[in-house]
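Every protein chain but one is kept in place in this view of the complex.
So, chain A:
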Amino acid sequence: MGRENGKAKAEQVIDENLKRVYRDMIDDDVPDRFMELLSQLKEQDDSTQGDDNSGEAK
């Protein structure tokens, strides 16, 4: 018991809350705009890459 113990417990409560808040955030559906953005970026790349030998990425 005592202050140290109380503090440790309190920190545990904090961490549990933090994880719950985080889980709530993570569970939120990702808006379509992000998937759209990613496929746009991909398309852009594909069309500028054309004959695909400039970028010599291994």
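The rule is simple: a residue touches a chain if its C-beta (ideal position, glycine included) is under 8 Å from a C-beta of that chain, and two chains touch if they have at least 3 such contacts; residues count from 1.
The rule we apply is simple: contacts and distances are computed from a predicted model.
Missing from the rendering is one chain, named in UniProt as "RNA polymerase sigma-70 factor (ECF subfamily)" (options: "Aspartyl/glutamyl-tRNA(Asn/Gln) amidotransferase subunit B", "N-methylglutamate synthase subunit C", "NAD-dependent aldehyde dehydrogenases" or "RNA polymerase sigma-70 factor (ECF subfamily)"). Seen from chain A, the chain kept out of the figure touches residues 1, 5-7, 9-22, 24-28, 30-31, 33-35, 37-38, 41-42, 46-47, 51-52, 57-58.
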